[in-house]
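To start, I am sharing the structure in question, which I have written as structure tokens.
What you see is the complex with one protein chain gone and the rest in place.
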């Protein structure tokens, strides 16, 4: 489940285990790189989806494809912006309300490149990485429907 | 030096002390809010500025104005996007190479709002908050010159 | 043999994780489209879900289209639009 490319400092993981922001932030601050700008995005399980109270969530994925899809997205971001370190962690399996689902962390010498790359990776991950969410709510279990706005978000790049 | 508004959950601090990402991230994840998206930006002292090796940095500010300027910028971001929690911490005084200088953290139900607001706050902070940096380098001490690109970055909002 | 995988709501509604299809059953031009037509013969629900426009396809772990030509031992995955992140 772990991929560590040695020619570029990408840290891409798909795991059931939770991740620790302090550890992940430290990984991005690696002194070898000495970038001035760090941007981190974290997505959390929301407690409410429209009118439904979410008790937990199940995240299914396509194991053989997932990391390759994430690596392709990270490489596209590297082709667009000058980036130092990039981390992408996506959790799978059962997650409780308020749990961390996904983290994208990016460093760059330029803050606007770091912001753009982190947002780009999230937008493309939402559209192209093979994950599917099912919400266990007080009104029953529902597969999450893809949103047209996610395709719109990716279209802007 | 501490300002805590009770009508809106802003955490704005100007301090010499370092800040701890784990603590600040936890503050943003406050369960009361239950936003799905968290974006954090951190600016670090770079080791190199053009051809000069930076040993340390001195950050001067205008104490009576600084927090008010930061609060105005945060309020402008709240007027533009639906935000949950917002944190802005800016350090002053002597800072070593690789030290943390500034942190902006934002939560929202929408990831694109969280990204935009965090970037907006940084862009405006760079243009309007009364801080001045002096770099102590191996080639002497130099006040940092304002960059035209920082005005351009703020102009896009 | 082609290996066919199903994910998400599609997997659940078809009650099928995985199945195998002999490439020769897809005729002279064994495309993704030909595979859809073949699988749709399995019943009304299959017919409905595989042609809904909400059924994406990856061949050998890369997103593919209806025109993509299949060869023996390909892994074909069928799934709804993704909802990660």
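Order as written gives the chain letters A, B and C; numbering starts at 1 within each chain.
As a working rule, contacts are C-beta pairs under 8 Å (C-beta built on N, C-alpha and C of every residue); 3 or more make two chains touch, one makes a residue touch a chain.
In this text the structure is predicted, and so the values were computed from the model without any measurement.
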item	value
Chains still shown that are in contact with the chain withheld from the display	B
Selected residue (touches chain absent from view) among B:59, B:86 or B:116	B:59
Contact with the hidden chain (one of B:48, B:132 or B:157)	B:132
Hidden partner chain, residues of chain B it touches	43, 59-62, 64-65, 68-69, 90, 101-102, 122, 125-134, 143-146
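FYI, only the chains that are shown with their structure count from here on.
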item	value
Chain of greatest Cα-centre distance to chain C	B
Centre distance in Å when chain A and chain C are each reduced to the mean of their C-alpha atoms	27
Centre-to-centre distance between chain B and chain A (centres being mean Cα positions), rounded to whole Å	23
Junction residues of chain C, two or more chains touched	85
Set of chain A residues in contact with two or more other chains	43, 122
